[in-house]
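Left out: one protein chain. Kept in place: all the others.
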Amino acid sequence: MEFSHYAPLWGEALLTILAVLVVLLGSLMKNSGKLMGYLSAAGLVAALALVASNLTIKPTLFFFDTISVDALSQFFKVVFLVVSLLVVIASMSKYTGKGADEYFALLLFATVGMMVVSSSVDIITLFVGFELASLSTYALAAFDRSKKNLEAAMKYFIFGSVASAFMLFGFSLLYGMAGSTHLVDIAAASLANFGPATLVALLFVIVGFGFKMALVPFHMWAPDTYEGAPPLVSALLAAGSKKMGFVAAFRVILIALVALRMEWYMAFAILAAVTMTLGNLAACWQNNVRRILAYSSIAQAGYIAIAFVVVGAAYGAAPVNVLNMGPIRADQLGIAGALLLILGHALMKTGAFIGTALVASNVSKESETDPDDISNYAGLAKRAPITAFCMLIFMFALAGIPPTAGYIGKFVLFSSAIYSGLVWLAVLAILNSALSLVYYLRIISYMYLKEAAGPKIKEQKGYVVALILTLLAVVWIGVFPEAFINWAMQAAAVLLPQ
Amino acid sequence: MYADYAYLIVALPVLAFLLCLFVGWHLPRGGGFLTVLATFAGLILSLGIFSEIYPDKIIHQSMPWFANFNVGILIDPLALVMLLMVTFVVTLIHIYANGYMNGDPGAARYFAEAALFTASMLGLIFADNLLQLFIFWELVGLCSYLLIGFWYRKPSAAAAAKKAFLTTRVGDVLFLAGIILLYNNLANLNLALKPGEYLLQFPVIYANLAQIAPDQLTLIALGLLGGAVGKSGQFPLHVWLPDAMEGPTTVSAMIHAATMVTAGVYLVARMFPLFYAAPYGLTAVIAVGAFTALFAATMGLTSFDIKRVLAFSTVSQLGFMMAGLGSGAAVGTLAVGVAIFHLIGHSFFKALLFLGAGSIIHAVNTNDLREMGGVGKYMKWTMYTMLIGSLSLAGFPYFTGFFSKDEVILIAYEYGALINMLPYIFLVLAAVLTAIYTFRMWFSVFTGKERSNYAKHESPWIMLGPLVILAVFAFGFGLAAQDDFYKYLDSNFEHYDLDFVELGVIGGHALEGEHGAPAVEGEQGAAAAEAGHGAAAEGEASEGEAGGEEGPGEPWYIQILPIFIALGGILIAGLFYWDRVKKFDPSQVTGDKDPIRKLLLKGYYQHEIMTGWFAETVVYGTALICNTIDIKLVDGWLNWLSALVLGFAQHVRKVQTGIVQNYVTALVLGVVVLVVVITLAKEVGLV
Amino acid sequence: MISNAISLLIAIPLLGAVLSFYAGTKAKFVALIASLIPLALSLQMYLEFDKTSKIMQFVESYNWVPSLGVKYTVGIDGIGFPLVLLSTIVSVLVIIYSWGETKKPNQYFALLLLNEVGVLGVFTSLDFFLFYIFWEIVLIPMFFLIGSWGGPRKDYAAVKFFIYTHVASLVMLLAIFALYFTYQMPDGSRTFDMLTLLAATADKTIFPTSMLNIIFASLLLGFLVKMPAFPFHTWLPDAHVEAPTAGSVVLAALLLKMGGYGLFRVILPMLPHVDKAFVTIIAIIAVISIVYGAFMALAQKDIKKLVAYSSVSHMGFVTLGAVAFTWMSVTGAMFQQFSHGIITCVLFMSAGTIQHVVGTRVIADLGGLADRMPKFAVIMMAGFMASLGLPGMSGFVAEFMVLTGSFATLPVYTMIVVFLSVVTTAAYHLWAMQKAMFGPILKKYMNVHEPHAYELFSMAMIIVLSLIFGLQPGLITDIMGTAATQVMEPVMTLTQMGVI
Partner (left out) sequence: MIPLELYILLASTMFTIGLYGLFTQKNGVKLMMCIELLLNSANINLVAFSAYQPNVNGQVFALFSIALAAAEAGVGFAILIALYRLYGTIDLDNINAMRW
């Protein structure tokens, strides 16, 4: 009984054990890379199954009410697990030899960390999970030990630890104010006695999460790291740990700091606007595809951040009959939109980065130039048709061309923005997504309209499988969004007082 | 029973067109015989119809087309005589063409286009509604374009074709505007149309003219007149007609003398009630006509290209016809009869002259009068047939032209007597010049000694035959047909439900003229005058004062004046150009320095004005300006915007210095900024 | 009566696209079949189509995303059906015309078919969500057609085309949002159903004029850019000049029609309820497009650019006729859509043929080609004549109806058009003809030969069509006439029609 009581957490448990196991086995047997890959893949699938088994579970608390398993956490866990799974599948054709065990172990640890964050309702657990994920990804970012890797890792590390220091300081203030580390208590306290310290706390917390979400100006590390880290790790960072930032922010800011609604409403209005604009602008001139993708994901973070503004604007507003789902609340809709976009963006970005990984892994051999340089993508359609096609779809999806996951997410999110009176933000966002076409089309026209820059590329199995899975997911969500919308709505409900 | 097959009159030439176009290449002489047969069948049919409906029936068939328009056949006296004339003349010309175009590689194309032209001209004539008329009108224009540009390898030909199309197009625009106006005016009346009736049908138009506001009527009339001016080469849209001589001579004969150019006149005649009802409608017509008659004649004097001389003469004669119609303001429907009579007579002798010219050019291989001379020695038949044509054109007594043209002058006098003398004076002068330039041409071609050595032979019979036949008509038609013709055409508008008195009141004709004679009275007067002229015709022998007493319309000297005009003109021409009696040399009378001569030689600088200034400077200049605007402004602001954004982006990305400490600084700065903004916002009470 | 005719209509080319993509060199046969079936289908539909009824026909409606009120609803009436017919016809002819394509033929034909899918979807979908999806999908194949088969500045042209039109459609999307969020069905739910929303715009209590004006303007922008109308036309010449012939043909014949379709389907029902100033504005835009387009064409050196601007001018008639809002003008405008769709094909095909037979499109460098390719010259001449509105061809009927109808409500504008555009139009057509085709044949072109039979064939077919519809416009104007009367009336929703 006691054991089955923790059933909702078996997923994390499984992965933790698996991670440790992987390290041990790796140290015991040599060149077990393949096996490790399969092991972790299997583990992730199993965890996914476990999580999926109770997707829309009633919120249940564990470990002295520090861990809560609810629709929201499950949603994010699915996202994280899917991303990691895709990355692992792709990695199986890259990390086969020595050191693979560490790679997969770190990856699994990172995943566990994210999962913990996604379901922690206590700042301690949240911080621990956060750091677990961060630390393992610091290591991963440097994994190939190339110059670029290390520079990327270094920047990521310094910036990251500063950010987490800020976060920690913020947490300490929160604790001092509330005398408790439970989010609900903090919420109550902040409602009761609210002083300048809380504002500082809020901003410091925002810094901490903003660093993960890569919101301007806390984004500085992102372009360099995404460009420099091993491509598959970039995928994990952009698609996984970034989203971890969002879930943490949702929990802490929307639940614990609801008292400062007006403040973070202001803050995120600015952050969102600046982030999406600056991200898109900076992306226009990049020549490194991964850097382009990095900036694009910064811009996407800007879009997603609109959700906070929506909630701030429409918090607790009377439910109204927007959309076709009976009476619902704009703030709930906003979060749901954000979740959809998070899901979609996670998939699209993973796919895109896996694509770059494939290209880089082949190009780097013959050309000593930057393997991710856009010139290497010339004529990719001929050299690697499958990759090129998937990239094409991902690009259009990122640009929000229907019918893709990107379109649906933006649609719901912007709808909520318009509906809660933030028309200016919606318009800005739409103009931005028009601007974003500049660089997406640039990549596309390199892949499809330019002459081939080299011989045919051998598309390894792992990459291809991962790509195609992602592609199917992206299109599926775009064409049959119904179920996902409802799911997102349920997940969103968790964050809001019923 | 012929009436049921009326549509074949158009259908057969169309068939011929298709056959020539697709299989003509394999047929002897490009399948010219097909075209001839088709047209000839048309002639037979028209004769049959004539026998059926003469003197007092009309044919009207109609079927719905699209929206609220219809296609239909309306054969009333006006249409019928035109049908007969066109089928007859064009048949002859096609026969002639079989000889003339023999051996030309493009013969098939020629006959295809000729057949299409025939079809559209006939369709234009018996259209029962204005839209259909306009459609065939445009097709006629197309054929003219194709035929003028027949020798498309010649740049001049291609250019002339384009010029013709565009110039007439200007007229067509006005025509179209007129139609649109008319349609909308009729539509606003909310007429209760019986089934089978459509707004643009002529009977419907006639019947409802009286209900349309006069000023609208005038606008419509001017629009239609514009079309007529374009098609009939009236001033100022006549510029294309002389250039149109780039086409084969048969084309010139068929299109630019006998038939197509008369379409404008036909249009005005067809819409005569409207012009009559429209205040100043007929005034405009007669003004244009009279002026053009004189204006073109002056240019005919100086041209050295035989075909151009004839072309200018055509323009001038069309002016006569217009003036005749315009005189309707004074003489009512009689004007239609007179004008159409001149039209038909003219088509005979002008076709004759052109074909003659063609046969000369065929032999001599030049258009230039200065290189001819003495041709008569070798081309007897051509010479005499053309003599008949010239006499007729000059209005020598008892020739067709004498009756037709002078009748026009007489009713112009009627008009003058009632309203304004100016047109009459213009026409008289024009008539003198006509006689002069005609015989200038005739003398300098046939008499004297060769001024260059050219092939000396007569043309084949297939070409001479038509000449002879036409010559017969050019001589006899007037004498034979005149009186019945007037009666028949006078009856034309009796078939429709319209009342000229009422229209005259709208048109204000009742008020014009010193003795306030209403239009009807003008009509009687004209009839009387016409009778009087009949007297004058034989009064030729028994001096004209007899006519003077009989015709209350005009005094005897007016009636006999035309005779002296003709004789005098011929005499003057002889004095200058007939070597036997040659007394003066034109170059002595007016040296090349003479500005007037220069002006005439240059054709009043129309080319410079129309093409050089208007088309190339104004229109093309506007286009270029638009182009600049488009590039610099309409597209420019876009490029400017994108440049701006991307330029800004260039600066934005420089923020990323790559040095981690700066990143941290940025982070902290961000926090500071947020603090400041939020606190400020709270101060201002924004949140 | 075929069931799910429209879905088939859309699905078959889609399938064909996929197949021909994998068919390699056999692609053209696949494509031809995949485009012939829809043609046959649409002809069958033409026979079954009830020309007199004002209700939507062949309607299919399925729930798609209930939570957003999105339905898969397709159906056609007199507004959409002629364009469906046009699309199927043109697609077949284009595929025949590009029979000799050798560069990546499989992708080429696949993209052409995708285009067909897109436009068919736009012309048939009755749900704004669906409509917008198809509206966007169309951009993609065209982008690739321009981008990878295009001329020297293809990248610039492709990107410009994509972004320019995409921005416009985003503005349109915002307007659609506004409609969607403002209107609630009686049961409180939201819907994307076009007809319902349009019918609702008549209700002042739901859509106050001030708000409706903004929505209207945004929608209008979306459509005018697509048309394209002055001053939003500058993407068109670039796109056309760089696009491959087939691309230009599809672009001019089908894509531009999407804008016009929008006018009839969306703009006109709202027109009576918005600020009257809009009528003037649109009329002015229309007139400028017509006249300005004609003058621009006159100024062009490149024959293809000339044709492109002629499209701007001709599409102006659609705008004019639509905004004049009389029965005849609207019918004429619809017919102008159809007729221009047909005629412009032959113009662009001629330009393309000259391009790859002679090697240049610069009018000044051409001359006397008729001497070497008489057949082609005849067809091209016929096409140009049709385009300059020669009676007997479809163009004349359309423009005559537009002008005659428009005069009743917009006399001044109509007359400006008549006086400034008719002659100019004739002028640039004839000028181009004369320069390119007539005069003495230039030395360098002595060895020029007639184009391929399939090119001549597809052009000739178009001439024939233009003649058929010019001589017997009733074939299609009957349908349009019904649609026009219906446009004059308040919108009927599908339920009011009783079709669902």
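As written, the chain order gives the labels A, B and C, with residue 1 at the start of each chain.
The criterion applied here is as follows: a contact is a pair of C-beta atoms (placed from the backbone, for glycine too) under 8 Å apart; a residue touches a chain by one contact, two chains touch by 3 or more.
What you are looking at is a predicted structure, and each value in this text was computed from that prediction instead of being measured.
Though it is not drawn, the left-out chain touches A, B in the full complex.
Touch with the chain omitted from the figure is made, among A:12, A:224 or A:459, by A:224. Considering the full assembly, A:168 is the residue among A:168, A:257 or A:336 that touches the omitted chain.
Contact with the omitted chain, checked across A:95, A:127, A:353 or A:446, is made by A:127.
Contact with the chain not shown here comes from a single listed residue; of A:16, A:93 or A:181, that residue is A:181.
Residue positions on subunit B in contact with the hidden chain: 653-654, 656-661, 664-665, 668, in rising order. Residues of subunit A in touch with the missing chain: 123-124, 127-128, 131, 135, 138-139, 142, 145, 147-148, 150-155, 157-158, 161-162, 164-166, 168-169, 171-173, 175-176, 179-181, 223-224, 227-228, 291.
Quick note on the criterion: only the chains that are shown with their structure count from here on.
The innermost chain, defined by the distance from its C-alpha mean to the mean of all protein C-alpha atoms, is C.
Here the CA centre of subunit A is 80 Å from the CA centre of subunit B. In terms of their C-alpha centroids, the spacing between subunit B and subunit C amounts to 38 Å. Subunit A and subunit C have Cα centroids separated by 43 Å.
Counting only residues that touch two or more partner chains, subunit C has none.
The residues of subunit B lying in touch with subunit C in their complex are 64-68, 131, 134-136, 138-139, 142, 145, 149, 152-155, 157-159, 161-162, 165-166, 169-170, 172-173, 176-177, 179-181, 183-184, 187-188, 615, 619-620, 622-624, 626-627, 630, 634-635, 638. Those residues of subunit A that touch subunit B in the shared complex are 154-155, 158-159, 162-163, 166, 199-200, 203-204, 206-207, 210-211, 216-218, 220-221, 223-224, 262-263, 265-267, 270-271, 278, 281-282, 284-286, 435, 438. Residues of subunit B touching subunit A in their complex: 645-646, 648-650, 652-653, 655-656, 658, 660, 662-664, 666-667, 669-671, 674-675, 677-678, 681-682, 686-687.
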